[in-house]
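Submitted below is the structure of interest, expressed as structure tokens.
For this depiction, one protein chain was excluded, whereas all remaining protein chains were kept in their positions.
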Amino acid sequence: MVFVSRHEHFNAAHKLYNPKWSPEKNEEVFGPCANANWHGHNFELIVTVKGEPDPDTGFVVDLKKLSRLIRREITEKLDHKNLNLDVPFMKDKMASTENLVIEIWKILVTTLSTISDRAQLHCVKLYETPRNFVEYYG
Amino acid sequence: MVFVSRHEHFNAAHKLYNPKWSPEKNEEVFGPCANANWHGHNFELIVTVKGEPDPDTGFVVDLKKLSRLIRREITEKLDHKNLNLDVPFMKDKMASTENLVIEIWKILVTTLSTISDRAQLHCVKLYETPRNFVEYYG
Amino acid sequence: MVFVSRHEHFNAAHKLYNPKWSPEKNEEVFGPCANANWHGHNFELIVTVKGEPDPDTGFVVDLKKLSRLIRREITEKLDHKNLNLDVPFMKDKMASTENLVIEIWKILVTTLSTISDRAQLHCVKLYETPRNFVEYYG
Amino acid sequence: MVFVSRHEHFNAAHKLYNPKWSPEKNEEVFGPCANANWHGHNFELIVTVKGEPDPDTGFVVDLKKLSRLIRREITEKLDHKNLNLDVPFMKDKMASTENLVIEIWKILVTTLSTISDRAQLHCVKLYETPRNFVEYYG
Amino acid sequence: MVFVSRHEHFNAAHKLYNPKWSPEKNEEVFGPCANANWHGHNFELIVTVKGEPDPDTGFVVDLKKLSRLIRREITEKLDHKNLNLDVPFMKDKMASTENLVIEIWKILVTTLSTISDRAQLHCVKLYETPRNFVEYYG
Partner (left out) sequence: MVFVSRHEHFNAAHKLYNPKWSPEKNEEVFGPCANANWHGHNFELIVTVKGEPDPDTGFVVDLKKLSRLIRREITEKLDHKNLNLDVPFMKDKMASTENLVIEIWKILVTTLSTISDRAQLHCVKLYETPRNFVEYYG
């Protein structure tokens, strides 16, 4: 079993804001992350799959295909977008990095088989900043 | 003459949109950067000053003071903000990295003397993404 | 279960020196790391916790609180210090990165509950240089 | 159990080409990676071992010895080489990063005991580019 | 005058070999860089242009256009290629990073005007490895 990873990126705006709470409570809990006019990040996304290399290619997965899958299913839907307003799969969810990484996993775990019958999704890792990142293994 | 640099960072939302133009022309010129609902970045800011080291300290400038100056005058006004809506010194300007770096220069060149009488401002460098950056020397 | 990580840093001096051994044996085993007058590093510390996101915040842990905890309990006690002389929790221990990461774990595993009742400590990772690093999972 | 890692690097040329296939099929499957005249990379190699620290040294493994082992057994055989033509342990194998990391593991798992009786090989990680990397755990 | 930079990359094989010299002299001067079977690198290319921002866009140059220009004129001709065999503009030249950066400059200085009438080429910077890089200013 070899683990193979591909790094992609996207830029997006978001805010952390719970509509069930008052503005004061949002400000108290989320601080500047609750700024009504949004803020944003350069997100770095690392997707890891695992499997046995194909004897004919030496590949667990063709990384060009994995890159295209991630772009088509994930980063084209997030890049230069507002995570709270523009992204159907984040609708009605808190736009935290934790929730975002879970939704990215759900999409990739059902679409990975379209590019490989030997690779399984292992991990989705997402950097919000160079100092804050999350990982999800399903 | 020694050149001394300090690296700071901030996260912000913005869009590129010229209000004199139609939405179609903005979309044509700026593409996804014109997204009405904003996008954002982790900006990395590097400020370089120059001067002769003080014989008593070995310093051109005390980097703790330079860091505090940059935070107070620049990054606290930009961090977790919307460059188009929340930042007085960007009002009525296109929120491009080029314009932002010029405005940052203008503020630092008039405030640097409050922390040092031997350092002169040399360069302001601003990364919008790891692959796109600008520099301004006055 | 989502894994959430925070990156902090500190600068410190240390040496590798076993007081039970002769200076010659220390020099033989540790080489330049045994230099009597010390050497030092920019340490990079990554703390990973795990848990289920809180439905109200989308957070496993508030990263501002995790950052403050790491600073108060760990990096303020290590930054600009001598690991052999200035740090109570390293007293009478070899100042290796392995021993340091174990002591950091012991402190965080008992204090993490003060900032979150849903996050568990998962991993402490410590870079001594960009090319040498250690990890501890308890 | 503490995990200790060492980062090394090497530069090499290679191509992805299956001699059982026609040139057209190679071009179709591998694209520019099948270029007859080769291409190349700066490979970054991270080797992780695990074990309990030695009470006398604080070390799971002496990283100078681990570095020398990796250089002697691995990187000196790969650096400034052609992976398809110059490397005995890659002979008759597809020169994919997946196959390379498996062969590196096989060599290190049998030679690690020459430098330590307490460290076990845990992981070999290999970056082909900053955006593509593989890991192998045996 | 603002300086604007764009970072691109390519992977290539090359060797350092002077055909006027004996194999022994090549080996003596270039060492492993003269390996007959080639070696390779992940090259990182940074192109800097300068000019006054356009008042309507805030841009010195549209970075999407600069990126496309660099890809069409430079990196598509170098990526996954052999610098000695596959690249017309390096024919009969030593495949050193110094010579490569001069040739890249010559191409960009004559094509930049196709995407901007206000930007001038300022610098071409090329990393051969993370530790070795060259710059050319014309």
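We just call them A, B, C, D and E in the order they show up, numbering each chain from 1.
Here is the rule we go by: a residue touches a chain if its C-beta (ideal position, glycine included) is under 8 Å from a C-beta of that chain, and two chains touch if they have at least 3 such contacts.
Predicted model, so just to flag it, every value in this text is computed and none were measured.
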Could you list, sorted by label, every displayed chain in contact with the chain left out? B, C, E
Of the listed residues E:His9, E:Lys93 or E:Lys106, which contacts the missing chain in the full complex? E:Lys93
Tell me where the left-out chain touches chain B, residue by residue. 1-8, 48, 53, 55-60, 62-64
Applying the definition given at the start, please give the residues of chain C touching the unseen chain. 9, 11-14, 32-33, 35, 37-42, 79-82, 85-86, 129-130
Identify the residues of chain E touching the omitted chain, counting contacts across the whole complex. 16, 18, 20-21, 29-31, 93-99, 101-102, 130-137
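Just so we're on the same page, only the chains that are shown with their structure count from here on.
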Please flag the chain sitting at the greatest distance from chain D, going by CA centroids. B
Counting only C-alpha atoms to place each centre, which chain is farthest from chain C? E
When you average C-alpha coordinates per chain, which one falls nearest the overall C-alpha average? Tell me, please. A
Angle of the rotation mapping chain B onto its copy chain E, from a C-alpha fit, rounded to a multiple of 5 degrees, please. 120
Chain D and chain C are one sequence twice: same or different residues at the contact, by the over-half rule? different
Rounded Å distance, chain B centre to chain C centre (Cα mean): 33
Numbers and ranges of chain B residues touching at least 2 other chains: 130
